[in-house]
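One structure, pasted below without further comment.
Let's turn to subunit A:
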Amino acid sequence: MSSIPLTHILFVSTALFFIGMYGLFTRRNLITMLMSIELILNSVNINFVAFNKYLYPDKLNGVFFSLFIITIAAAEAAVAIAIIINLYRSHRSIDVEETQEMKY
Partner candidate 1 sequence: MNGSQIIFYLISAFILGTAVLAVTTSKIFRSAIWLLFSLVGVAALYFWMQVEFVAAVQIIVYVGGVVVLIIFSIFLTQQSGSEMPKPSLKRLLFAVLAVLFGFAFTYNIIAQYGFTPAVVKPFTVPVTAIGEQMLDTKQYGFVLPFEVVSMLLLAAMIGCIVIAMRWAPKGKPVQKPPYPGMNGKSANIPAISKETMEEKIP
Partner candidate 2 sequence: MSLSLLIILPLITALVLLFCNGAKQVRAMALSGAVMQLVLAFILLFEYWQQRTTGNPGIMLFEEDHLWFTPLNIHYHVGVDGISIAMILLTAFVTVAGILVSWSMEKLNKEFFFLLTLLSMGAYGFFISLDLFTLFFFLEVAVIPKFLLIGIWGSGRAAYSAMKLALMLMGGSALVFVGLAGIYFNTQTTGGTHTFDLLQIAQLHIPVEAQKIFFPFAFAGFGVFTALFPFHTWVPDGHSSAPTAASMFLAGISMKLGGYGCLRVATLLMPDAAHYYSGIIILLATIAIIYGAFATMMQTDLKYINAYSSVSHCGFVLLGIGMLTKTAVMGAVMQMVSHGLMTALFFAAIGMLYDRTHTRQVAQLGGLLKVMPFIAAVFVIAGLCSLGLPGLSGFVAEVTVFMGAWQNADTLYRLATILACASIVVTAVYILRAMGKVIMGPLQVEGSGITAQPGALLADAGWNEKIAAGLLIIGILAIGIAPFWLTELITK
């Protein structure tokens, strides 16, 4: 396994990051946008764990950080979904293009 260079893992995480970003930019459905954000956060987690494992194995900082990120991401997702549901009640839609009452 050590023969896998760190950059390859970082390639995966970076790619995942930008895939998530792509989803965020293009998906019009709020829930799918949320899903994209989860992808982004996951890519960060991979980064942390990989850095921790490859570069600084003597402390568990990266691992802990990723644990916290997972937790917080879950909380964030919960709140976001609550908000989306609320939005759905008032707008009868969760299409992001239909929530642009406030602009300019």
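The candidate set was assembled so that all candidates are chains of the complex that A comes from, given by their letters.
What to note about this one:
In the analysis below, contacts are C-beta pairs under 8 Å (C-beta built on N, C-alpha and C of every residue); 3 or more make two chains touch, one makes a residue touch a chain; residues count from 1.
Everything numeric here is computed off the predicted structure, so don't read it as measured data.
Listed candidates 1 or 2 all sit in this complex, but the one touching subunit A is 1. Residues of subunit A that touch candidate 1 in their complex: 1-4, 6-12, 14-23, 25-29, 31-32, 34-36, 38-39, 42, 45-46, 49-60, 63-64, 66-68, 70-79, 81-86, 88-89, 94-95, 97.
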